[in-house]
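I am attaching a structure below and will ask some questions about it afterwards.
Showing just some of the chains, left in place.
Going by the order they are written in, the chains are A, B, C and D; count residues from 1 in each one.
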Amino acid sequence: MQAVTTLCVENLWLERGDRDLCRGLSFSLQGGQVARIIGENGAGKSSLLKYLVGTLSAVEGSVAFNGEDISAHRDVLIQDLLYIGHTPGVKSVFTVAENLKLYAPHSSNQELEYALTQVSLDAYWDTPAAQLSAGQKRRVALARLWLTQKPVWLLDEPFTALDVSGVEVLEQRIKDHVITGGIVVLTTHQPLHSLNPVTIELAS
Amino acid sequence: MTLSSFFKAELLTLFRRKQSIFNALIFFVMVVTLFPLGVDPSPDFLAPAAGGIIWCAIALAILMSVESLFKEDYNDGSLEQWLVSGHSVSVLVLLKVFAQWLMVVIPLVLALPFLSKMLFLASELIPVMLVSVLVGSPALFLIGAIGAALTVSLRGGAVLMLLLILPLYIPVIIFATGAVRAAQLEMPFTGQLAILGAISLLALAISPLMAAISIKASVS
Amino acid sequence: MNWTWFHKLGSPKWFFQWADRWGKVCFWFGTVLLIVGVIWGLGFAPQDYQQGNSFRIIYIHVPAAVLAQSCYLAMGIAGFVALVWQMKLAPVFIKAVAPVGAVMAFISLVSGAIWGKPTWGTWWVWDARLTSVLVLFLLYMGVIAIQNTLDDLQLADKAVAVISIVGVINLPIIKYSVEWWNTLHQPATFKLTEKPAMPVEMWLPLLFSALGLYLFAAGVSMWRMQNEVLVRERRANWVKEEVMKRGV
Amino acid sequence: MAFNSISEFIQMGNHGAYVWSTYALCLIVLSGLVVQTLLHGRKQRRQLKSRIQREQKS
């Protein structure tokens, strides 16, 4: 069996403009854990995720993935990572299926259909994403979670715009993922029902 | 995302949206028809100017089509996904520019013979014209891509960047029209075409890197 | 004034039945007139002393040119009606007439171009009239393409109405282009206020073919409108009856 | 008749090719319009009919 996936952040100091978002933040996650970043609006939750992904650089601090220091280059992490941000890259000119195929090119049509059924979009296979409702657009982005093999998921407010049953399905998917040894880092302002996350607090 | 799924998706977007392809084509046709109408429709005026008019039209059309190359990808979050795709951003930029080039230049090249005829360009010159477009246009796209990448998230500063990129178009146009003019005067023109090719190769080497750096800086 | 006819026309059902009768009448009467006019013009009208026999193209060129413009004008009016009174049939009319007008514009362009070769020595010049007719043709193509590509019917109807209205500005340009710019093209031979300079034997067949083409176009347009009405009103009971009644 | 013979009528004093090609084209285009109209109408009616039949069944 493969060694357990780990993701550790040491002594992180993030800054945006002149504002410190966090200073001396450390945490360490391992396969099987869901982490929830909490903090007010503007506390720096999205910024922290962006730092992990590597699009935002820190003043100070280091990240290690599977024991390897990746502060300078995220390449190793990125191979194993799925990130869904506030704007998740759903193309409005593409149909729902085309949007999925872009990110999961090796999936067969059955797999795509399975993923779409999970997010209750199976009737919208051929609908352009522009003609979907807010929640349905979000579901298109989230359908990728049923098609991916990557162990680390970083999800920025994945529950936004989802209805109650959507939230439930997504929580279930996250649970299934961590049971098989994955790591999920997410942010959300809504209460979680069936998940029991580690919390990472950003005080402002 | 694999490189081939990315490239296919790029082609599909262009095909679906048609906007940038057709805009370029229409722009091109418009410039070419406006000139006879607005300036002087006589063959004596048009024939010698044809090469220059067509090249200016092409440069403007290309400029227009690359100007907002990354805008939509920025807005819908795709650029962010590029960064976490595990592929080199330079390669993605290159593929995107290549897709755009294919979809914009092929229609232009197809329209070129007709429009050249309309401007009374001698038939012998049309092949030279075509070759100059095929060899020179990649440079315009690639240079434009740097500008587009720099301007994607900037407000205000964007203009300066454009101002810096545009002057780089001028050498391309000078050599391209130079080639056509030389051919018109029955002088050797391969030298100019070679220089054009060299500029394109240089742009090919530099532009994806520069654009990738700009994109990484823009997305945060 | 009695407006009932206007409101009746607005009713798809009434229109459908009306067009069922009059479409055929217009079409056949128009075709006969057109054939008579063209044969008369081709075989019996005297030769033009300047242009020789190539002038015989006029018997299709001018009717087609006139009709291309009339169709667009009608579309412009329909566009106005569509936007102001929201009459259901107006977009249907635009959609039906656009291809007919496009065909007419095409004929006038091609016949003009062919005519140009023997008389001006060239197929095409960048002359204001020629260009504006080309623009007219492009406008038609645009309207057709919008109706075919937009799946949002309401948006497509609005868009087409807007284009129809805005494009009307092209018509005076076509009309007066020969007077405003010194061009190769012939100035008007028919004016409502004056007697034509042509001999009667020459313009009478022209009148026939023009009238014939008008009626022909009206007939075809009515058929096209009928088709469109059926599709749009597919939820109405009378359409169901109508469709089931006629074996196809 | 403005012509003395059929061959003269066909030739139209060297302009025959222009005149006849114009009218031929015209005939093709106009009949094409009519045929397209009729065929399209028939196709739409057929589609409507099958649609209505489907609805009535279900």
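Going forward, a contact is a pair of C-beta atoms (placed from the backbone, for glycine too) under 8 Å apart; a residue touches a chain by one contact, two chains touch by 3 or more.
Note that the coordinates shown come from a computational prediction; the quantities given were computed from them, not determined experimentally.
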Full complex expressed as chain labels with copy numbers, beyond the one copy shown: A x2, B x2, C x1, D x1
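Following the convention adopted for this analysis, only the chains that are shown with their structure count from here on.
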Pair exhibiting more inter-chain C-beta contacts, C-D or B-C: C-D
Chain occupying the middle, per Cα centroid: B
Length of the line joining the C-alpha centres of chain B and chain C, rounded to whole Å: 40
Centroid distance [mean C-alpha coordinates] between chain B and chain A, Å: 37
Residue numbers of chain B (touch at least two other chains): none
Interface hub residues of chain D, defined as touching at least two other chains: none
Touch-based graph of the chains, sorted into line, ring, star, complete or other: line
Which pairs of chains touch, using the document's own definition: A-B, B-C, C-D
Contacting residues of chain B [partner chain C, same complex]: 33, 36-37, 41, 118
Chain B partner contacts - residues on chain C that touch it in the complex: 124-128, 131
Interface residues, chain A side, partner chain B - complex: 50, 53-56, 75, 78-79, 81-83, 85-94, 98, 101-103, 105-106
